[in-house]
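Yeah, one chain of the complex is gone here, protein chain that is, but the others are all in their spots.
Going by the order they are written in, the chains are A and B; count residues from 1 in each one.
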Amino acid sequence: MAVFKRGYERYNGPLTGSATRFLAVPRFVWPKLLGQRFVVILLVLSLFWPLLCAGFVYVSNHADLLPSLGSGGDDGIRKMLSIDGKFFAIFMNVQSTFAILLAAIAGPGLIAPDLANNALPLYFARPLSRWSYIGARMMVLFGILSLVTLVPGLFVFIMQASLASTAWLQANWFLGQGMVLGFLLYIVMVSLIALTCSAYVKWRVVAGALVLAFFFVLAGASQIINQVLRVEWGSLLNPGYAIYAVWCALLGVEAAEDAPGAWESFTVLLLMLAALLAVLLRKLRPVEVVS
Amino acid sequence: MNQIWIIAKLEMRRAFFSRRALWVYLLALFPAVLFFGHGISVQYRRSEYAGKPVTPAAVLDRIPVGTPDTEVLATAGQPITDRKWRRRDLDRRSLQYFDGSNRIWLEFENGALKSRNRRTLNSFDEDSKVYAGVFQFFYLRLAVFFGCLGIFINLFRGEMIDKSLHYWFLAPVRREILLLGKYCAGLIASAVIFGGGALLSFSALLSYQSSADLQGYLQTDAFYHGTWYILSAMLGCVGYGSVFLAAGLLLRNPIIPALVMLLWESINGFLPELLQKLSVLHYLQSICPVAPPLDPNVPPLMRMILAPAAPTSAWAAILGLLAVTALVLYAASRTVRRLEINYGTE
Partner (left out) sequence: MSDDQILFHNVSKFYGDVLGVNKVDLRIPPGITSLVGPNGSGKTTLMNLMTGLVHPGSGSISVRGVSPFAPEKLMRIVGYATQYDAAPRGVTGFGFVLAGLLLHGFPRAEAERRAALAIETVALTHASSRKIAAYSKGMRQRIRLAQAIAHEPEVLVLDEPLNGLDPLVRAETIALFRDYAARGRHVILSSHVLQEVDVFSDQVILIANGMIVAEGEIRNVRDEIHEHPSQFLLHCQQPSRVAALLFEQAEVLAVKIDPEGRGVLVTTRHRDAFAAAVQRIALSGIEIDGVLPMDENVDALYEYLIGGGK
């Protein structure tokens, strides 16, 4: 009996709009990721540093409570306790390590299995374009990486803003803005690296190693280029350094004088992101390749 | 023994010649390429400076900080290069002189001498320290680590993902023998690649040194240093290889232990002495012939709390590594005996 004779009907209910359709992917992946033991362990571990920083913020805003700093206080210690761009740069630097580890664990499982099982045609047969597929996968990482970067960062900033005077906020609002922009750029970079690694090798395990190698080996390689060739531009090959240079500029912190500046770093980062995207798009072709 | 060798031979072809192994070669050869590149640039610089005017170092050293640039030019004469720029509201100027073997930069801010930097055209001592740093902080900690991760995890976990491990299990071979055969294949491949990489980079280091430096070094420490560098790279493969082979057998996602190990090895220098001795890197560094300068990655604050443990004696380090390897392989052999083919869970 033909299928249509059995009374099947086309679905006539409401459809999700094409702009938000890709959100269905992260909606299913997030709970799965949060069910993974190592992801949860990393998320918990990543809370310690923000809590420590929050404690520091509290102490710096209640310096009068410290007997040695009472009325008049020691200027050196007060300066050390001040919450400024350097404080947020250090905060972001430490917190970004957790983002890399999370991306190395959560990222490889996002595209590699789809490629290994020839599942891409299934996605692309539905009304999802390559861009929305990438957007959906990025959204997964954006959500999970925000938990260790943006969310705790904003928490610390808002805490400082609420404890400090209005004058502090007026003078330092750019720190919050710089942190958000810096973390957003960082999340995009880490997500693209993780997704590209996941698409480049079909094995999850190898993709995970590749994400780690991308950060650690490039950092090492950039250092030895600097050391062996006695140059400074090698640092630009280190995505960790490049993003830090951009953060320093956003937070108004002076970077090392002899190292490449923020604009050079930003340009290299953009080139790297473009290259990663090109590789990703090339790998995500909606065809089944049988070797 | 015969079966181990047959398995190793079959596996080695894959470890050496597969397209996947290309990046392992890249990691192993990167320092050699850099040192060769540096050698070419040193030789180019030597020929470039051969015809440059020479200003005695003593003349430059006598110029006190704060001297105006015009006065410096009058005293020291025309520089080889004269560069001016403005940064952070300061007029900056850099004059470069050459004293016959060193390049000297006099740095000015707003027209007054601020500092002087000296850099030799090439210093063997400096290069030798840089090589030690590259070898310990990049080669052992990253290249050998990730190379072994790729090679050794591929031996079992890779075949499980490829769904082809059962062919080995259907051979009339004891599982322990299979494990040893595969380990030997990985070890030979990684030792040749990374030992060869160490040899090449060491040769590259020597290739551009002045004949006087080279002769002196060859007559004293060259053979000893070269041997220990190669040996420590190979021992790195022995230690990391066994750990990653076992991780590939025990865990579905061996990246987790790799991550933990990478972090452990990275923070090793900050740990108490006893804990420092619980790392492969500690033993490998113990048998490295030249102490490197401090890891340039370490931020200044961290440098203060770095307390490297006293190195273990070379033979104790080798024996310790071999003992740990034997222990790990024994645990892996017990696991492989119980291992089942169940690709559905991969």
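Just so it is clear, a contact is a pair of C-beta atoms (placed from the backbone, for glycine too) under 8 Å apart; a residue touches a chain by one contact, two chains touch by 3 or more.
Everything numeric here is computed off the predicted structure, so don't read it as measured data.
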Where does the absent chain make contact, in terms of the chains shown? B
Of B:Ser18, B:Thr81 or B:Ser313, which sits in contact with the chain we cannot see? B:Ser18
Considering the complete complex, of B:Lys52, B:Arg92, B:Lys114 or B:Arg175, the missing chain is touched by B:Arg175
Could I get the residues of chain B that touch the absent chain, sorted low to high? 2-3, 6-7, 10, 14, 18, 159, 162-164, 166-167, 169-175, 177, 338, 340-344
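By our rule, only the chains that are shown with their structure count from here on.
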In their shared complex, chain B is touched by residues of chain A numbered 38, 101, 104-105, 108, 203-206, 208-209, 212-213, 216-217, 219-221, 223-230
In the complex formed with chain A, which residues of chain B make contact? 27, 30-31, 34-35, 37-38, 41, 119, 130, 133-134, 137-138, 141-143, 146, 149-150, 153, 157-158, 161, 253-256, 258-259, 262, 296-297
